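A protein chain is absent from this complex, but the other protein chains hold their places.
For clarity, chains are labelled A, B and C in written order, and residue numbers in each chain start from 1.
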């Protein structure tokens, strides 16, 4: 049942040391503000799941919150490496990072199976490559009708999903538009969830009879954090700040410059700093 | 690749004797006009697939087009029996009807797996009941991670999907709104398809960034047949004619009255008779 | 006391079993009437889901079918049918499933498939539809069925969807973790499973109904709980809302013809 709360309350109550947490977002709607709050609250030994770990995962890893990463593509899209992620894998700094590495198809199917309440997903994949040699979670199942061997992987069932969306209403029904990623599946697959939104409105706009909505009874905490996806974007509100993604390359390259930035921009601030990025611009579908 | 054509051309080219055909529609958007054209063209020995065979399947069965039915619920919703379906099963009239009977969950999963290019679907179902005793297509697969036994069924891969939708554009991109059923999956799972629409428009309306659209290259024939779902409905155009569903009970009860109705309303008519039901009424989301 | 039909008592009793925060998978007919009566009386925030994909719908008239436009127009949103059965039903997000059937046995197993042998049926019924998985995936199941010797039978001709199977822990032994039928609401009485044997047992009798009537309309020796109550009769308001709902529905369905 959705509860409208503050970000610090939401993270405090939903995310615990040692949890498996999926902060999802596929370029769009990445929950940066919520990720910062996890850093501020000093969570430890998290297993993070995400198809495309990017800046916010680099930050969580660099700050020592994470001991394990389940993922399929970890980079700064269009820019290059995630230096904190690489430092953790290559040098064990600030701590050793265990990897469970998948393909996108596997990760998407694992979330889908989790949302569907299944113990595993089957799909046609992982043929001939080396990933099954380094990931013991990849198995095979035989189709009982054709004899075809299909890939099987366990469903994702995170303890907590953390996502950002455009809007919720006062009952806590959450509407997502645009690039949808796996956020709906991540919330439905998880035991608990935190949803930050650009705005809490009296009533969801009548966008479409088939709008993507997470009903309030499937959602945990709902928190209004305008701008909370920045430097990612919120379709209909503000664009992706590609410039910051490029800047991050320099900020994160050295441990010192990374720490300085985190202290200045995360540890000594609150979610209200995101508000300056929030704005509403014309939407293609409006 | 979508081709805009007449209904008789579309059915002639897409639907052949002995084919497996899914005329889908879940209460909403049932392709009645296309079904009538199949009757008029006298197709034989069809295997029909549908979750909820109703009036149009009663008509196809009663007219002797069908030798096999794959289904999960066959009735006149809220009214009672399908008398032609029952006559075929109980008395073999006008011909014997072989059944492959499933649950809704199985049928929905089988379409989904077909659309996804998989040979089979797995789901948690068919536990303890008698359907697996009378349907040899229902098997079991063991989850390699938890040991749980899941139901497995072959994917639906019809020769032809026939659906009705609200709109297509001139390139043949098809938009569906409202109760979606399994129509998108049925088209994606099928080798060929016929899509009748209320109207062909210059450009699809900008309904939503995530509107349900079948792109033109996934669609076969596109035919404008205003009113073509009647007595089913087209959200945003005309409501379900519940009255006719009730009348059908009397029309179809006897073989004679059924034949008289079919002769008068189907065999001696063309798809243009549906136009009188077509209209556009206010839509909730507009 | 208001004048009412046994059928109305049944619908009212079923409606009362629903709570404001329930998430309910609704079938057409009696379940739909009961669920919407609950929504229009004591449970305004109840979440109603129809298998056509309509989530949190608030119809003003009762749908004739599971996917009427009214359901979609008044819903929070409408999802595809594969999603409905995968994310919502199988995903374990439905608390109460409402079922009915042509035949029921003492353990609340249901038959909606055939009367007579499957291969040569006397009466071919519509079939299971969503029932086989509704019966095992919903948190609990309410069954609403008018009683009679032809429907309350000693042995089902076909088990379309399971209730408590052969009683005791036989349901759990199949690996099913949900509760199964917790209430059977008839036109004569309310039944609940015995905590041990899981046989459906009369816990409350509708006003004016006798134990003999209940037995006469059942195909097996019916069990009564140690303490059997009397179902409170429909209130004036319950009857008004129910009749008004039916009247509006009939008007709307006639107009559409």
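In this section, contacts are C-beta pairs under 8 Å (C-beta built on N, C-alpha and C of every residue); 3 or more make two chains touch, one makes a residue touch a chain.
The shown structure was predicted, so the numbers you read here are calculated from the model rather than taken from an experiment.
For the chain that does not appear, the touching partners among the shown chains are A, B.
The omitted chain makes contact with just one of the residues A:19, A:37, A:159 or A:185: A:185.
Note on the undisplayed chain: of the listed residues A:3, A:16, A:68 or A:124, the one touching it is A:124.
Taking the complete complex into account, B:118 is the one of B:118, B:168, B:182 or B:234 that touches the chain left out.
Although one chain is not drawn, its touching partners on chain A can still be listed: residues 26-28, 51-52, 71-75, 77-79, 81-82, 85-86, 89-90, 101, 103-105, 108-109, 111-112, 123-131, 134, 148-149, 178-182, 184-185, 212, 233, 235, 239-247, 284.
Within chain B, the residues in touch with the undisplayed chain are 1, 112, 115-118, 173, 185, 188, 204, 209-213, 215, 217-218.
FYI, only the chains that are shown with their structure count from here on.
Counting partner chains per residue, chain B shows two or more touched chains at residues 123-124, 148, 178, 180, 212, 235, 284. The set of chain C residues that touch two or more partner chains comprises 72-73, 78-79, 86, 90, 137.
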